[in-house]
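A single protein chain has been omitted; all remaining protein chains appear in their positions.
Letters are used for the chains, namely A, B and C, taken in the order the chains are written, and counting of residues starts over at 1 for each.
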Amino acid sequence: MNIAFWIISAVAVLGAVLAVTLRNLVHCVLALILFFIGIAAHYFLLHADFLGTVQILIYVGAVAILILFAIMLTHNVTGTDGPRELLGLKWWSGAAIAAMLAVVLTRAIQGDKLAAALPAGDRAQSSVAEIGKALVGGWVVPLEAIAVLLTAALIGAVVIALEEIRKSR
Amino acid sequence: MNIPLGHYLILAAILFAIGLAGALTRKNAIIVLMGIEVMFNSAILNLVAFWHYKHFAVPTAQLFAMFSIGIAAAESAIGLALVIAVYRHYKSVDVDEMRALKG
Amino acid sequence: MNYPGKGLVAGLAVTARNFVGSYFYKDRLITVQYPEERVQTPENSRTFPFLVYDESPDKPRCTACKICEVECPPKCIYIVMDRDEKGKPRQQPKVFDIDISVCMQCQICVEVCPFESIKMDNDFEKSKYGRFNDLVQHLPDLLKSNAYYLKIKPTEAAEVDAKLKAETEAKAAKKAAAAAAAAAKAAAAPPPAAPATTAPPTPPSGAAT
Partner (left out) sequence: METLYPLLHATFANLPDWAVRVAAFLIPIAFIFAVYPAIFALTTLVERKALGRIQNRYGPNRVGIFGILQPLADGLKILVKEDIVPRVADKFTHFLAPVLIVVPGLLVYLVVPIAPGLVAVDLKIGVLFALAVGTMSVIALFMAGWASRNKFSLLGAVRAVAQVVSYEVPTVMAGVAVIMAAGSLSTLTIVERQSGGVLNISNWYVFRPWGLVGFVLFVIGGLAESARCPFDLPEAESELIGGYHTEYSGFKFALFQMGEYLAGMAMAGVTVTLFLGGYLGPGSGTGLIGRLIAMLWFFGKLAGMIALNIWIRGTWPRLRVDQLMGFAWKILLPLALVNIVAVGFWHFLTPRPVAWMVTTVWLVVWVVVLTKCNASAHLEKREYRYV
C-alpha cells in the first residue's frame, strides 16, 4: 500500500504542477482533472470511499466541466497556446512566496509532535450509514444551510452571467 | 498502511504551495481559479488525513469535508460566472488588466 | 384513450410487428439476396454502350465510321478501322475502345449511329480492381450478339430489327428493280451474267451509282 501512496501522490503533484504551468488552458483543465482524480484516489486509500466518489462526482463531473464551459464562453475555443508567462518578476516573486510557504509548512509538520505521535495503521472504516445518520441527525442544519447556499450560488451565477446580455440588448 | 500522518500533511502542504504559486503567478483568471481549487483540495485532503489517523471513530471530519466540497463547488460556480461577466466587459480574462473600479 | 407516450408505444408496436412478421412472411422482405437472386432490370435502364453483331463476332454491324467517336461528349470512344494487307478499308473496326471510367452514359453514340450498331447495355457488374487500364473496354468485351440485345431490351430490339429488315428488303427490292431494269436493258443488248442480287456488294454498288 506504500507504493500506492507514492504513485498516487506523484500523479496528484504532477497534475497540480501541470495545471498551473501549462500554456494551453484546456490542457490545464485536463491536468486539473488528473489532480482531482489523484485526490479521489487518496480518499479511497484513506478508506473514505464515500468522499472519494463525491470528489469524482462533484469535481470531475461538475466543476471541471464548468471550467471547460467557462473557457469556451470566454476564450477562443480552439485553445491556442497563451502567451508565455514564465520568468517575469511576477513569476519569480509568486514562486518564491509559494516555495517559502512549502518549506515553512514542511518544517513545521516535521517538527510537529502530534503527527509523529499518531500511529500509522488501518483502523479507520468509513460507514456510509453513519454519515447518512449524522447528516439528517445532528448536522441537518448545516446540510440545509449548504443547500440554501448552493441554490443562492446557482441563482447568483445565473444573474451575474446574464446581466450583461440584458444590457447589451 | 504504513504511511505516517506526516507524509499526508507534507503532500497537502506541497499541493497547497503549488496551488498558491499558480494563483499568484498566472495572469489568466480561470487559471487563478484553478489554483484556488487546488488549494481547496489540499486542505480537504488534510481534513481527511486527520480523520483517518485520529478521529476515525466519528464521521464528523467527513461531513466537514463534504460541506467544504459543496462550498468549493458553489465558489467555483460564482467565480466562473464572474469571470464570464468580466470577460464580456473587458474582452479579456487577464487579472492584471482588471484595475478600474468603475464599470 | 389518450395517455402520455401513446405515439411512442404505437411506434414500438409497429416495429415489433415488422420484426416478427419479417420472419414469417417472406413477401414483407423488400431486399433481394443479390448475387443469388436478381431483379429484372427495367427495359429502359442503361449503363454503358456495347456493340451488336448479327451472325458472328467477326462481322459486327459497326463499320468503323467514327461518327460516335466524334460525337461522344467526353471523348471516351477510340476507333481504328480495320484494313487488309493492301491497305484497303474492311468496313469494320480493328480497335474499338470505350473507357467506362470516362463514359457518362449519355446515349448520344446510340442516337447518332446510322447502322444500329452501338446500343446501351444494362449490365452493371463492371467493377474492376485497377483504376485505369482495367476500366477500358476493348472490342471483344464490347461485342455482344443481337440475341443478347433482344433479351435485355425486347421491344427496342424488335423495333430495330424490324427497321433493319425493312431497310434490307427495301434495298433488295431496289436492287431487284435495278437488276430487272438492267436485265431488261441487257435483253436488248448482249446478255451478261447478273450476280448482283447478293447482299455484300451493296455498299460499293450504292457508291458506284
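Following the convention adopted for this analysis, a residue touches a chain if its C-beta (ideal position, glycine included) is under 8 Å from a C-beta of that chain, and two chains touch if they have at least 3 such contacts.
Just so it is clear, the model here is predicted, and its values are computed rather than measured.
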item	value
In the full complex, displayed partners of the excluded chain	A, C
Contacting the left-out chain in the complete assembly, out of A:C28, A:A64 or A:A134	A:A64
Chain not shown: contacting residue from A:M72, A:M100, A:A117 or A:L162	A:M72
Residue numbers in chain C that touch the chain omitted from display	4, 8, 11-12, 14-16, 18-19, 21-23, 28-31, 33
Contacts of chain A with the absent chain, listed as residue ranges	24, 26-27, 30, 33, 49-50, 53-54, 56-57, 60-62, 64-65, 68-69, 72, 77-79, 126-128
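Convention: only the chains that are shown with their structure count from here on.
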item	value
Chain-level touch network, classified as line, ring, star, complete or other	other
Central subunit by CA centre of mass proxy	A
Maximum centroid distance from chain A, chain identifier (CA atoms)	C
Centre distance in Å when chain B and chain C are each reduced to the mean of their C-alpha atoms	81
Whole-Å separation of chain centres (CA-atom averages), chain A against chain C	77
Per-residue multi-chain contacts in chain B, two or more chains	none
In chain A, residues with contacts to at least two other chains	none
Interface residues, chain A side, partner chain B - complex	1-2, 5, 9, 12-13, 16-17, 19-21, 25, 28-29, 32, 35-36, 39, 42-43, 45-48, 50-51, 54-55, 58-59, 62-63, 66-67, 69-71, 73-75, 82, 85, 90-91, 93-95, 97-99, 101-102, 105-106, 109-110, 112, 114-116, 118-127, 130-131, 134-135, 139, 142-143, 146, 149-150, 152-154, 156-158, 160-161, 163-165, 168
Residues on chain B engaged by chain A in the complex (per definition of touch)	1-11, 13-28, 30-31, 33-35, 37-38, 41, 44-45, 48-49, 51-54, 56, 58-60, 62-63, 65-67, 69-78, 80-85, 87-89, 93
